[in-house]
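For this depiction, one protein chain was excluded, whereas all remaining protein chains were kept in their positions.
For chain A:
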Amino acid sequence: MTRTLGLVGTIALATALCGGAVQAQTIKIGVNEPLTGAFAASGTYVVNGAKIAADEINAKGGILGKKIELVIEDNKSNPTEAAAVAEKLITSDKVPVLMGAWGSSLTLAVMPKLMEYETPMVVETSSSGKITTTGNPFIFRISPPSAVEAAAFKGIVDKLAPKKVDFLVINNDWGRGTAEDFSKMMKEKGITIGLVETMDQGAQDMSAQLSKIKGSDSETVIVTTAVDQLTLIFKQAAALGLKKRIITTGGSQNPDQIIAQAGAAANGTMHLTTFLPWFPDKTPNPEATNYFITEWKKRGFEFAGCTESFRGYDGIRTAAAAIEKAGKAEPAAIKAALWDINIKGLNGNIVFRKSGPEGKESGQSQPNVYLIEINDGKVEMKTL
């Protein structure tokens, strides 16, 4: 009995020592993404993009002489899980910086944990305005908030000249925030806002909402949700004979996946996106874009994922740049360094500007926004 205990003790000690040794050799970055549930497709793409960045950095020798290690956790598309996973990453894995958490509601759920443990997070996808305006100094966002999207959309609104616009948005902070920001912008332009319909994030049948929109006298519908639900909406809109101009926002459309899954139903739809993998030469950083796309294809991933995965790539490069600038893998130093970085992202330079109440500002970078249109199963660029 004593011998067994002794043996167990030795093993435990050895494991602890090994664990300690491994920890000292790598710098951990926590990744909090939805790998299952309603946003599984998007979260998986982002994580795959993050892995490309980590491998690229490690191939060049890592940062501060150490390799970076991504600690990836699944937040199950569920805000409660997202907060729990953040806590686990910070307290148990001891990551000094996080990237996450894809959806606005997921990110908002994580934010109090960042305050509690004073750990910074790079927000790669979420677009609700609330994230950078509520006074959380641990938030550094590289994706555009919906107000920036709405501002970018202003130019095209004059050309499309809609008179009345309906909304169909996902019933969470992202969808409702978008409806609010876009309505505000369009009302200023004298456009009438008609219906604002919502759908549950897991809903598969939107026929009722679409039937209602079909019955309204608007000619344009703004749709905000992720790719899986968009596919269903296009198919169901076609089945209902809904013949209105559909414009999607949020940059989580993965147009190629829509073309593959919704077929002809996707023709004529327009999408506000934050990356142009179809036209690398038109992106702000063609060289990096080409490298990323080549690497993505080399790994056998579907091209459709590029419009999401680039965020994981940029997010990890942002975190790594901050760690390098900080000179040490500690939360407070990384947080301070995030304000000083200036890296070439795939969609413009990543430089954080202050946003939110004074004294506890969040960081917000200003990425580009583009409008594309699907025609005959192909992606075309619309000039803004």
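Keep in mind that, in the parts below, a residue touches a chain if its C-beta (ideal position, glycine included) is under 8 Å from a C-beta of that chain, and two chains touch if they have at least 3 such contacts; residues count from 1.
FYI, contacts and distances are computed from a predicted model.
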For the chain that's not shown, choose its UniProt protein name out of "Aldehyde dehydrogenase family protein", "Amino acid/amide ABC transporter membrane protein 1 (HAAT family)", "histidine kinase" or "Spermidine/putrescine transport system permease protein". "Amino acid/amide ABC transporter membrane protein 1 (HAAT family)"
Listed residues A:T26, A:T133 or A:S207, member touching the removed chain: A:S207
Out of A:G37, A:G135 or A:P286, only one touches the absent chain, namely A:G37
Chain A positions in touch with the non-displayed chain are 35-38, 40-41, 43-44, 171, 197-200, 202-205, 207-209, 211-212, 214-215, 228, 231-232, 235, 238-241, 261, 263-265
